[in-house]
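Since the structure comes first, as structure tokens, the remarks are kept for the end.
Removed from the display is one protein chain of the complex; every other protein chain stays in position.
Moving on to chain A:
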Amino acid sequence: MAKLRKTANGDAADPSSSHQPDSNHSRPATRLVNVVIPASERDVVKVNNANLVDLKNACDDILKRFLSRPELFKQIHTHTDVRLALGWASVLVAAGTAFYGWKVEFETSKPVVWAGLIVYFILSIAQTLYAYLVEKDIVFVGKRKTFDKRIVTERITITSNTAPSSSSKPPAYSLSATYVRTASGGKSLLGKGKAQAARGYNEFFDENGTMDQGRFETWVTEVVEQVMQEKTQ
């Protein structure tokens, strides 16, 4: 396993730490990701560390920004786009119906307002069902094409949730990754992998709520490497 160099967080004034990202080492069966981000590129992330939702959102954001770097994966925005399309469509239908009801007198406006209301409900239910059945906990879907005697497409899906605290453990960020490698346009399956890991939030956030992004990204890299190595042909 190639060594990863950790850059200390907040080390912005260090001129010698302008590392170049290492190129990916390709081996026939597995790919290892090898990326180091200079500290000067980072924003300081500070959240309220009593708020679990904020903690999870901060981790999700850093994960998304890390994995969608050009040398790693290209993010697929399908889930977000569907949610945006359904949501904005329902908002526009609601606005149109309300405007019509305001302009036109009540009795004559009734059939159109009924129609608008029903369309709005259908869109809202569709949105909820999509979020509940299809999207669930997914935070990142990414794709990568590499060339290894043929064009290989890799697809990674990351879901995350917060494992609540118990009397012995702090609240934890639970990450699970699913990985698929296919060739020739998705028709032949080369390998699959699944991995799951959890770390307490206290490992990434200090008492002020400042996030140690380097440490988090290192851990994410480990999980992604782990899922890419399992069960390859």
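Going forward, a contact is a pair of C-beta atoms (placed from the backbone, for glycine too) under 8 Å apart; a residue touches a chain by one contact, two chains touch by 3 or more; residues count from 1.
Rule of thumb we're sticking to: contacts and distances are computed from a predicted model.
The protein name that UniProt records for the chain not on display, among "VPS33B late endosome and lysosome associated", "Proteasome subunit beta", "Cytosolic fe-s cluster assembly factor" or "Signal peptidase complex catalytic subunit SEC11", is "Signal peptidase complex catalytic subunit SEC11". Residue A:Val91 is the one among A:Val91, A:Ile151 or A:Leu189 that touches the chain not shown.
The chain not shown here is touched by just one of A:Leu52, A:Ile76 or A:Val113, and that residue is A:Val113.
The missing chain lies against chain A, touching residues 43, 46, 53-54, 57, 61, 65, 77, 80-81, 83-84, 87-88, 90-91, 94-95, 97-98, 101, 106, 110, 113-114, 116-117, 120, 124.
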